[in-house]
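To start, the structure under review is shown below, and the notes come after it.
Showing just some of the chains, left in place.
Going in written order, the chains are labelled A and B, and every chain counts its residues from 1.
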Amino acid sequence: MFLDQQCPRPMTNGASDTLASSFQEVRSLTERLCAPLAVEDYGVQSMPDASPAKWHLAHTTWFFETFVLAHRDQTYRLFHPRFGLLFNSYYNTVGTFWPRAQRGLLARPTVAEVFRYREHVDAALLDLLREKGTRLTPEVPARIVLGLNHEQQHQELLLTDLKHAFSCNPLRPVYRERPSAPSSATELHWRHYPNGVRWIGHDGPDFAYDNEKPRHRVFVQSFQLASRLVTNGEYRAFLEDDGYQRSEFWLSDGWAMRRAEDWRAPLYWEKHDGAWFSTTLGGWHPVRDADPVCHVSYYEADAYARWAGARLPTEAEWETAARECPVDGTFLDSEQLHPRPASTSAGDGPAQMFGEVWQWTASPYVAYPGYRPLEGALGEYNGKFMCNQMVLRGGSCVTPRSHFRRGYRNFFAPHARWQFTGIRLAKDS
Amino acid sequence: MFLDQQCPRPMTNGASDTLASSFQEVRSLTERLCAPLAVEDYGVQSMPDASPAKWHLAHTTWFFETFVLAHRDQTYRLFHPRFGLLFNSYYNTVGTFWPRAQRGLLARPTVAEVFRYREHVDAALLDLLREKGTRLTPEVPARIVLGLNHEQQHQELLLTDLKHAFSCNPLRPVYRERPSAPSSATELHWRHYPNGVRWIGHDGPDFAYDNEKPRHRVFVQSFQLASRLVTNGEYRAFLEDDGYQRSEFWLSDGWAMRRAEDWRAPLYWEKHDGAWFSTTLGGWHPVRDADPVCHVSYYEADAYARWAGARLPTEAEWETAARECPVDGTFLDSEQLHPRPASTSAGDGPAQMFGEVWQWTASPYVAYPGYRPLEGALGEYNGKFMCNQMVLRGGSCVTPRSHFRRGYRNFFAPHARWQFTGIRLAKDS
């Protein structure tokens, strides 16, 4: 099992046992993900946006320590008085924090110390659940559930950042060798959706982030959505048609970025003797045409769509279509982390909505009407990033399965490429 | 009369006379705006986003030369073979262009040469209208009308950029001395709007930019809108409540920018012996509490709104409310360019929707559903900027009056402060 964690659900009183067991599962999966790493691998920060594995391990722990243990009990004794400084990510309200770009400078605490930190906090939290289980205010389990979802996001980031770090090393380290599997893409067809007022956003008792709410109405124009993702082969045609040299396909900021960074292909692609190769968590391999294209920025996704005579879907369009799809996912062969499962029958809906790559939408990340951030410091979790980011939908091959939700809103800056991000096309109808 | 130019309308065949007269009016107004300038003032570029007055004069001329004269008649002889390089702003399709940040390096052509350039192109264009008037394809007058609207946008930019250049000079140059007039602000109240599907966007035969179309339906939740703009006095209360030191009001990118740039007040505000002063086109004067706050970024507008327990309106909300307002405007006293007109009775709608300051909305600048950019190079006019910008509505004291439209979509990056930008609040209902 790999990142294939059931999403823990908010608990009613008395259900502490279930929560404790979810807690242990999520926490231990994070550590199992690190099993292939050398001690040296835990510390590398290959760019300001990425964090060392060690930092992810400690930060997720700090989250529970700060927002559950210390929040609930002011007599709780911190594991280390300076870890708040080091492992707070961006919560201004909680205190100052270590500069993000300098997370790689911290040789100490050592990996072993970070694992001790995890043990300490895990024990304290399980104690809390055990002893106080029936008398906990509802806030405590809610915060624990949030912390578990948070940790699962960092499970994905840990692998994403590690891939970037490995890609910067000419020795081409491998995270986990996997056998290659043949792949083939289905033919692309267009699915039509009529216009109308749609209900968008999360509803019901299950966990969702604040940014997925409230459920609200949106008038969606009629549109068409591609039945599957754009493939490497299709994207290569864009390259070969000089897509990276023709400004007419690009947004102004995208073109400026492409030139400044000299982008010529998706991140991790390298041309070698006329053929394209790519870094994966399973090593350096030829790019396979049938796989979904991955590691493209919003700018590239948008330019590709314009070149293809199409556009990217809005998030309301995507969510409208997702309503007809099963919420499950397959995994990217190109990462070789998993044997590709038998293709799920997508019923009437489009395929590959979950589990291959995050799908850039044409929608900037803004608050839903009536949005209310969480109270206090946790309000910084999502709300303060609602500017200069684009929404992604779906979920990738390294996303924990329980994070696949029709209403899930991931978001990144339009130039970001190191996430597992790809393209689904849309059209006016 | 000042920037108070009627918007020329697209012409039917035979209406060349009216178009010629509109052309002459717009072009000569641009030059009259330069009357107070010393030769030295025309060349200064005080930051990469701003352009020298000379460049505005030449670029608007290049627009007509390229997109009307040379486009129509391939035998047209360019005034100067290198002016395309120098005065193309950003049209990749038309050729390479001089780096934006280096427009201030160009001592040559001299101001006199630029005025000769204007004369030359004006004469050629009027000739075209005179001789070919009745036989022109519809494209020609449409392009001329676009060019006139384009030039009017640059009339506003010319003054905006000049204000910035003057603000950088410790000698405090004055564009035009104006007598000070007393001002007072009305009490703020909230206007309620019910939810429902609204038609948004431009309709009808009058000129509008491509980005204002097509007219389409949007579901707008119920909301409240402030009856007037936020004043300097109200904004000062935010300052005095440590608004610039409290991260909880700010977007993450906004807070980073505030710290990097050490913002402590709106652009142009300076504290002197405990009182706030501000650069205006009419010189350096005390900040007046009753005037609308101006020269704030989106980040500041958004932070102010959160501090005030409110939010910014979406562009659909703003347009919904604008439907009830007269389309006219008053002028900022603080600029002292105009005596303040008698306050217009705003009827049932909110006041100050047009003519004081551009109003930041909560809406990122994206394409309307079904958006089609203009064909060819002119498609670069608006479409390629639909990323990383926020929509502003209304119009400012330096906006030509014919640009006041309920559907007009201005847009700037969220950190931009040198435009005449202010704040109107909204709330959920």
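FYI, contacts are C-beta pairs under 8 Å (C-beta built on N, C-alpha and C of every residue); 3 or more make two chains touch, one makes a residue touch a chain.
Given the structure is predicted, the values throughout are model-derived calculations rather than measurements.
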Oligomeric state of the whole complex, in copies, if 2 are shown: 4
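Convention: only the chains that are shown with their structure count from here on.
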- prompt: Measuring from the mean C-alpha position of chain A to the mean C-alpha position of chain B, what distance in angstrom results?
  reply: 38
- prompt: In their shared complex, at which residues does chain A touch chain B?
  reply: 90, 92-93, 195, 197, 216-219, 221, 247-248, 250-255, 298-299, 302, 362-364, 366-367, 369-370, 384-388, 414, 428
